[in-house]
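All protein chains but one are shown in place.
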Amino acid sequence: MTTDSGTEFADTPDFRKKIRAWLEENCPEDMRDGAGGEGEICWGGRNWTFASEGQKLWLERCAAVGLTVPTWPKAYGGAGLSREQDKILKEEMTKLGARSPLDSFGIWMLGPALLKFGTEEQKQHFLPPIARGEIRWCQGYSEPGAGSDLAGVQSKADDKGDHWLVNGQKIWTSYADKADWIFALLRTDRDAPKHKGISFILMDMRSKGVTTRPIRLISGASPFCETFFDDVKVPKEQVVGEVNRGWDVAKYLLTHEREMISAGGQTMGAGRPLGAVLADSETGASDPVLRADAMRTEIDALAMELTLERYKDQAEGGQGVGDASAMLKYAGTELNKRRLELVMAAGGSDTLAWEDGRAPSWLRTKANSIEGGTSEVMLSIISRRILGLGA
Amino acid sequence: MTTDSGTEFADTPDFRKKIRAWLEENCPEDMRDGAGGEGEICWGGRNWTFASEGQKLWLERCAAVGLTVPTWPKAYGGAGLSREQDKILKEEMTKLGARSPLDSFGIWMLGPALLKFGTEEQKQHFLPPIARGEIRWCQGYSEPGAGSDLAGVQSKADDKGDHWLVNGQKIWTSYADKADWIFALLRTDRDAPKHKGISFILMDMRSKGVTTRPIRLISGASPFCETFFDDVKVPKEQVVGEVNRGWDVAKYLLTHEREMISAGGQTMGAGRPLGAVLADSETGASDPVLRADAMRTEIDALAMELTLERYKDQAEGGQGVGDASAMLKYAGTELNKRRLELVMAAGGSDTLAWEDGRAPSWLRTKANSIEGGTSEVMLSIISRRILGLGA
Amino acid sequence: MAKLIQTEEENMLQDAARALLERSAPVSRLRELRDQGQTRDDALWQEMVAAGWAGILVPEAAGGVDMGHAAAHVLAREMGRTLTVSPFLSTAIIAATVLRRCGDARSQAALSDIASGSRTYALALDESAKFNPEHIALKAEKRGNGYVLNGEKQFVVDGSNATHVMVLAQGEDGLCLFDLSADRAGLTRTSTEMIDSRDAAQLVFENVEVSGDELLVADGGGADLLRFGLEAGQAALAAETGGLAQAAFEMTTGYLKERKQFGVPIASFQALQHRAAHLWCEIELTTSAILHAGRILDSDPQNATLAVSLAKARATDTAQLAVREGVQMHGGIGMTDAYDMGFYMKRARVAAEWLGDYGYHAAQVARLRGF
Partner (left out) sequence: MAKLIQTEEENMLQDAARALLERSAPVSRLRELRDQGQTRDDALWQEMVAAGWAGILVPEAAGGVDMGHAAAHVLAREMGRTLTVSPFLSTAIIAATVLRRCGDARSQAALSDIASGSRTYALALDESAKFNPEHIALKAEKRGNGYVLNGEKQFVVDGSNATHVMVLAQGEDGLCLFDLSADRAGLTRTSTEMIDSRDAAQLVFENVEVSGDELLVADGGGADLLRFGLEAGQAALAAETGGLAQAAFEMTTGYLKERKQFGVPIASFQALQHRAAHLWCEIELTTSAILHAGRILDSDPQNATLAVSLAKARATDTAQLAVREGVQMHGGIGMTDAYDMGFYMKRARVAAEWLGDYGYHAAQVARLRGF
């Protein structure tokens, strides 16, 4: 399986040396600028237009050796790396300033779900195109009426014998207008208790009856969409896991997502060090209110970084993180909001012009503690599942 | 009724002049030091020992003209002053530095309850001795098992035909070991819904079966006691208001008490201005954390003072304060806690010795947001009754 | 001092203001203006003028209704509730207060123009990103009987729309304040696209010639004069911000009662109840500070600094809490541009910075309280 790629990383003892050499040789010059902004991401997909020849080459070369999804099994387009090796790969990429060759909800979300819950056939069919960047996925969980009550899904997939008939509406589907396929939670049994009648279903966005509409946020244009399903026919085999047990898949992915968002929130927050933010500010040095806030925020940010590190160490040590990911999500996103409040206050009236760019970032952070489970839901998870408080 | 006192304030048009003259003439020199500490209070009662001849004279002279309870009707030992006149009296007393001639739970709590709910006979019987400082009262509401759930009273008064038979235990009865009588909430119907089976009953603390035990607090000795009732016989007529409707009386007094505690908390908090506290502190000027906290606390304290003033103005204007007193209680006590935290932090290790005296005040404030209804209960009152939030 | 409750007259004014603004300047109007790329609403301003609001602080002799600051705050609060776009604060509060203090014939005429709606003002003060009236670099050099102005101003609220500009400058004897028409040679105004969709501008003065009687005070009294104008503006802005907080809060509690999750209204969740109750307490405390600032400005304006800074600091903080809780408690919908909460959040941020932020006013309070 891997010999045809001409390289063999997973079983190499001197991994760091090899990977470094491979990166040096294969990463195009314009993919070595360390950029990771929203605009530089390579999302892939049917309609993807490469920003440069370098971006295209980089994706192809990585895909050829499984490095778009390094920890996935080789059989499905990955490189079969261990966590430890993956860490080394990331370190070497950072050293070189190498961009990520491919990012997608397929890699982050659907892949892990299929690897855990998918049939062998589904894995064979869906995973390799994700790894090669050929199919771009989006996620259809939230609905206008449901909010934090994710299991309150109303969009339905009715069993029509040889197919599902899907009707309803999803909201907050990121990049739905650009995605090729969607994985969605749909109600397949309206009589069962609400967690027991949901299925995890995959749909081609080109299907008749699927439409999308972008959502404008208070911070400006956004990748979010509303997605409508109007008598959409979906093949029966496109259910992941058991019918009516989609909540298990969703729950697994939610925990996974929380860890990612909190880590992401942290990265976002990291941006410029607060010291530099304050040093630029005219009153940063003399205003005790601003200064004390900055000190607190810096201290908490450092503690947050160490906690992410500790949880990673725990996960590697075999002690799972589990529900404690709710803590990372809660603390990380709340911290990020404080951070951007401080950036605005330190920057004063300069930040009040749209073109300055700080205000959209500030406004956008307000969604951090809502998306992927609100802070209130996180606190409830902690108090019930970790602390054992409850009725 | 009042001619025998030789003075007539209530109907006097030029009230301020007259009251000033009376105070000048009657307030003993040693009662003009403006002192209001716990140790200087004249509580009165059967076993009261006057701290000085001045204290005794001052009580007698005030009682003779109704000025221990200025706003009570003359018929029950008061001076029948209007709110406006009472305000002028307080202002003139402050100017002179005159101490309060008498403080007591009889004046603050039982008096208002009797004036609103008592029979004519009860008023005639109980109010004048309160006004003259002859009988000292304490309050028996809380019970060990009840806490915030005041209506969860378990101590019971069984109807034995010609008397009540009282059994049970009260806690947090301030000065129960020094009081002559107690007003208590007791369960008189165990089958009724919990708010509907409680009566407001008066008892002589000399009754057989009444015992008290002082409670030591984390801040040291305290006026609080546990009070035990063991087959105590109480005359039937010592119920205030209707039998089983004691909750109405209690609720009325709770609102009243909240306003007083919040006002009191404010006075306590006032103590030394924060500016002086910080100026004394070695790091007050240079530590932005301390300084920012002090600024916030000072700002909030000033806003709190103005709110007390505004609510008083509202009450005088005939718009009641009602449930909003929960706000005064909540904000006032939480503020007071912050204030004392700041006093400790500013004072550094000097405050850590018991003999310094700041630590007991600091620790004592922690009870402010528990006694007289916890902060949590206040927030629930606000959210339900004022904001209309709830199930 | 007058009581800390609204008078009957103030209540009537409030009712009238609310009716006018709900009719002519609801939040949907701000949205409309924004979508059209507009930052002014002349029809609304003329309606306000007709209702006497432009002349709320103008003496009757100059055509105003002269109702005082507390009354002006009633209006400002209502404007905050609906995020009204108007030059009220710059013109009817700040400029009118300054002009009234001057008391000369020229200022009387300017006041008449304010009351009649033929003149609007912007205050050109900030030269850097933070409010700092004590560091003014814009230079006023004497030339003959007049002056020549050189320098730059930023964050001039209402700066591109106003007919007149009040400019704070550094003269030879200290701060001085000029009152000039905005169509002056050498004065360039560049409008800024602000997050709250209101008008603000950067002003560049390049050898702008002004005549001697455009200087509002002659003998170095500029700082004093400015102080009155600023404090009037800060207090009115506090009132406006307080109104904003109140409206955001009401929108939020309304939503809590209406929105269902897990089969029940989210208002039944105690954690949200307590946070809402806490926020309500904060609003109550702030309301007192605002009322008090109005009373002091009317009765003892010489000693209003503490009261004004207290009100501005409290209002700033409370509004920020109100909009943060507002967005969070609304959840996803609160983040959408289609919902109004975002407008409140943006306006609260601008109001926080304008005329001094929390830290600035907290420092004022600390100084006046002896630390």
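Residue numbering begins at 1 within each chain, and the chains themselves are lettered A, B and C in the order written.
Note that a contact is a pair of C-beta atoms (placed from the backbone, for glycine too) under 8 Å apart; a residue touches a chain by one contact, two chains touch by 3 or more.
Treat the numbers as computed from the prediction; the structure is a model and nothing was measured.
Every shown chain touched by the omitted chain in the complete complex is listed here: A, B, C. Among B:Cys42, B:Leu308 or B:Ala359, only B:Ala359 touches the chain left out of the display. The chain not shown here is touched by just one of B:Glu24, B:Glu84 or B:Asp149, and that residue is B:Asp149. Considering the full assembly, A:Leu278 is the residue among A:Val65, A:Leu278, A:Leu352 or A:Ala367 that touches the omitted chain. The missing chain, though absent from the display, is touched by one residue of B:Leu165, B:Ala367 or B:Ile386; that residue is B:Ala367. Contact between chain C and the absent chain runs through residues 269-271, 273-274. Chain A meets the missing chain through residues 273-276, 278-279, 284-285, 291-292, 294-296, 298-300, 302-304, 306-307, 309-310, 313-314, 316-317, 319, 324, 327, 330-331, 376, 378-380, 382-384, 386-391.
In the full complex, chain B touches the hidden chain at residues 142, 146-149, 152, 171-172, 215-220, 281-283, 287-290, 337, 341, 344-345, 347-355, 359, 362-363, 366-367, 369-371, 374-376, 379.
The working rule: only the chains that are shown with their structure count from here on.
Taking each chain's centre as the mean of its CA atoms, A is the chain most distant from chain B.
Taking the mean of the C-alpha atoms as each chain's centre, chain A and chain B sit 58 Å apart.
Between chain A and chain C, the centres computed from C-alpha atoms are 42 Å apart.
Each of the following residues of chain B touches two or more other chains: 291-292, 295-296. Of all residues in chain C, those that touch two or more other chains are 272, 362-363.
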